[in-house]
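The following block contains the structure, expressed as structure tokens.
Left out: one protein chain. Kept in place: all the others.
Our next item is chain A:
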Amino acid sequence: MGWRQSLQGADVPMGRTIYLNEPLRNAFCENSISTAKYSMWSFLPRYLYLQFSKTANAFFLFITILQQIPDVSPTGKYTTLVPLLVILVISGIKEIVEDYKRHMADKLVNSKNTIVLRQNAWQMILWKEVNVGDIVKATNGQFLPADMVLISSSEPQATCFVATSNLDGETNLKIRQALSETATMKTEKQLSNLSGKIKCEEPNFHFNSFAGTLYLNEKSPISIGPDQVLLRGTQLKNTEWILGIVVYTGFETKFMQNAVKSPLKRSKVEKVTNMQILVLFLLLLVMSLVSCVGAIYWKDRYRAEPWYIGKSDYDYHSFGFDLLVFIILYHNLIPISLLVTLEIVKYIQALFINWDEDMHFKGSNVYAMARTSNLNEELGQVEYLFSDKTGTLTCNVMTFKKCSIAGITYGDLSSKSDDGAKGFSQSPCFISDTYEFNDPALLQNFENDHPTKEYIKEFLTLLCVCHTVVPEREGNNISYQASSPDEAALVKGAKKLGFVFTTRMPNSVTIEAMGEELTFEILNVLEFSSNRKRMSIIVRTPEGRLRLYCKGADSVIYERLSENSLFVEETLVHLENFAKEGLRTLCVAYIDLTEIEYEQWLVMYKKAITVVKDRMKTLEDCYDSIEKKFLLLGATAIEDRLQARVPETITSLLKANIKIWVLTGDKQETAINIAYSCKLLSGQMPRIQLNANSLEATQQVISQNCQDLGALLGKENDLALIIDGKTLKYALHVEVRKCFLNLALSCRTVLCCRLSPLQKAEIVDVVKKQVKAITLAIGDGANDVGMIQTAHVGVGISGNEGMLATNNSDYAIAQFSYLEKLLLVHGAWNYFRVTKCILYCFYKNVVLYIIELWFAIVNGFSGQIIFERWCISLYNVIFTSLPPFTLGIFERCCSQESLLRYPQLYRISQTGDIFNIKVLWIQCINAIVHSFILFWLPAKMLEHDMVLQSGYTTDYLFLGNFIYTYVVVTVCLKAGLETMSWNKFTHFAIWGSIMIWLGFFAVYSSLWPTVPVAPEMTGQGSMALVCPHFWLGFFIVPIVCLIQNVAWKSIRNTCHRTLLEEVREMESSGVQVLRRDSVQRSKVEEVNLQRSASPRPCHVIFRNNSVDLGAPHGYAFSQVERAVISQEELVRSYDTTKNKPQKTFSSATLE
């Protein structure tokens, strides 16, 4: 504790002062949080600002303002304003609904309960009522409501454990320890008599830093460090209760400071769409200019205005004025309804994601949640997947699965493995006995006096003794608390086999070996560190012998085996097998020490612990000197349980041409193990391991590997790249970056280990910028927030208590395996839907408004419109508003079963070939051709003016209504052509839209003069609808337009069959067959379809030692390192025979 003393009284610049037990002097922000976008009052201004900062909306506002200039608008003053208002109201309602949900979620968090000391008594209050300076009591398992300084706890030495996985994603529990000066303050009386103040720094977002000073009256100031601080969002574990003084609340907590507003992400499709809108705007300008030039030419030809127009009051035909007129005339080329249509469509797509029962995790009743609807279609374009490991691929549950004792493996129930796998894939992450070690052979061997009986006994004893776990007895149940999940798994496993670890006392542990109580005196704990890769314990056995038990990595143990050690070869084979399955292996060994040996070593040890400089190093050397001549007992294999269906999901995502990178903060060994178990790595795959200590070394090894790859560089090879955080720092250096990325992109699998959250974000960012591909990051903890926010699409694993990743993600799912459906089905569908919807919206607007240009040619470019002005305005709002919705909501390129069965189909949306500027141009040209036909065919048809049976002549609007009707029919049927699957809504939208227009036409033509609108429409309906030409054209015009599209599509589909077409054909022809003997057929099909799915095996000869071609090692072990108190101190502080300090909780007054 020396360093803490030295800090005492040091003057840290302090930002805030908190007075103890003086609530009135602590005026800081409230603890209630709000993540909502709007409040009641800020809604209107903010909403309008947001809306009009969108270019398209601003453009329409501009048009609306232009239209107010007298005489400039050929379409009236309000024809843009009204649709714009409708659209603003609709998306306003959507915003309100979404924001209301956020308000409700906030309310839920704000009204959680917690206990604080108020008026000298414990009171239950809501989270939002917690103030800075309050003394809070939290009990085991609770989440902490605010950032606080630990005063005291129920545990010895005033320690407590917190799970910080929520914040930093680390699996092991963190130890926090109260200041010794406050550790004794446990009763209400003591606490309410506390007086003094805490000075601490201003709120910031660094989880691992805190600087403060506690000034207790009549005592010297004490400095407070991060070890005393408990953060909001962390969960109290293995600790009955703690007391703490709140220092930061609400938005000022580190948790909330980190929860920066997620950046507004825009999908690639949206960006392309904006480009396309720009293209249309250019088209609009070109059309306006052409029309202006036309007007000048026309005026030139007639020299002056014809007499019948009369002299105008002002000079209308100035160039600028004309330009404005034409811009207003053609402005609807840019679809006004596109944005709102997309918003609604995407909202509903998001609802589909939320509703999906296949992504409903029944275990915790969590549905998938689309937190944004902006990125739905981006899900269909993912090319790089960056996955966290802990909690994402794995359940973060360790179970003792197999072992090898004296050359015999146990727990290898390969015969039953099929059943196991089945059950496994169905119910994920439930801790139940069926998954644990369960091999009767072991106990039989033990009971039947098998020759290896003694070894088995020794092995299990070691598991019971050599660890830092603390048992907790509740009645007859013993539960174990461990900061290392591996140790907990081993102890639990031993317990199940009849070796129960029952009691820990400062100097001894007691176990029950098959009912026989044995007490081992603990002499020394030779601590674990990732350098040493092992931990040992020196005990005095009940028989009085000195023994050293050791468990650790195979590499370090094998180095230290004595030549007398048996089963070395057999165990090595077993270790390799375990490792191939992705199990975490540890070797266990022991050695009997002689008294003299031990005495000598003890002298050395005592010297070592008093060394100040380089104590760690000296200690490790000292440990090393006694850890030798081991006798091998065997090996353990622990399963870091994968989430359900992870290997299957990964296989199918790989087939979909998605490259998967695992980015983890965890150790390299663990990452490799998981990569094996989830089939990212296979046994024969060469592994390039980059571990270098300097920039030069990194550069050298990377370029060496690049050279070795030679021509294969840049192609996908069956290689794995493994790099750690330190090397990555160098690898992402400007000079090396390009080379490194080339190398990484040539590997099928990339594992990055020991990354800081920032590095995770950085690597995503680098790939995102360099490769220009869509990236997706998935993670569950706060350490993944960076990459989740950086990636194009961020997916959070929800369901476990950690909400930070979820809250910063774009999509939250409960299981990694749901990613398969989210991407392959929802992503692909949404991509098809959104792009079709956008292209269609462009198409229908271009079709209608180019007609104005054709009409301008015959009307002397005067700006006259051919349609009735409100019909134009309602075109996007009513008559053709439904088909884009059905396209955007219900379109299905093929069934979800096919999409899941043939992940190759994902490449269609991934490459984005069906939506880019070129496609837009094709669509525009198609629309121009259609509009040409739609104008000139009826125009020629009506040119002779005698189309009515009584010889009546017609007017321009009569032609306009013909054309308008044909446009509506053509455009609706075109939507039908684009729709690959017609359901009842599609039928309703297409036929309904046509009927709505015809009905509207009839009604609208008979309003004047009863209702003062549309005088020029009077009688149009009754004349047109009985006109034979109308119906003759009704049939022929859409056919002429669309038959070319149909013919073109059919010929293309026939001659050049795409994968999609094949699958669709198979679907419609063989639905029954597929269901009945799906297994048989699917195999045949898969052979057909997997033409280029599997990458070729790698034939590279590597000439450097960074490449590991050998069998994998399975060693992995996680344990707290460099904590406040050492493992030995911790172990020695427990005495589980004694009762814990009395619960003060019982006296709390519960309101």
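Assume contacts are C-beta pairs under 8 Å (C-beta built on N, C-alpha and C of every residue); 3 or more make two chains touch, one makes a residue touch a chain; residues count from 1.
Here is the rule we go by: contacts and distances are computed from a predicted model.
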Identity of the absent chain, which is to be given by its UniProt protein name, from "DDB1- and CUL4-associated factor 13", "Cell cycle control protein", "Sodium/hydrogen exchanger" or "Mitochondrial import receptor subunit TOM7-1-like": "Cell cycle control protein"
Candidates A:N438, A:Q864 or A:S1133 - the one touching the absent chain: A:Q864
Given A:S209, A:S555 or A:S1068, the one touching the chain that is not displayed: A:S1068
Given A:H103, A:K629 or A:H1029, the one touching the chain that is not displayed: A:H1029
Missing-chain contacts mapped onto chain A: 74, 302, 306-313, 316, 325, 351-352, 355-357, 829, 855, 858-860, 862-864, 866, 890, 892, 896, 937, 939-956, 958-960, 976-977, 979-986, 1006, 1008-1009, 1015-1016, 1018-1019, 1022-1023, 1027-1029, 1032-1033, 1035-1036, 1039-1040, 1043, 1046-1047, 1049-1051, 1053-1055, 1061, 1064-1065, 1067-1068
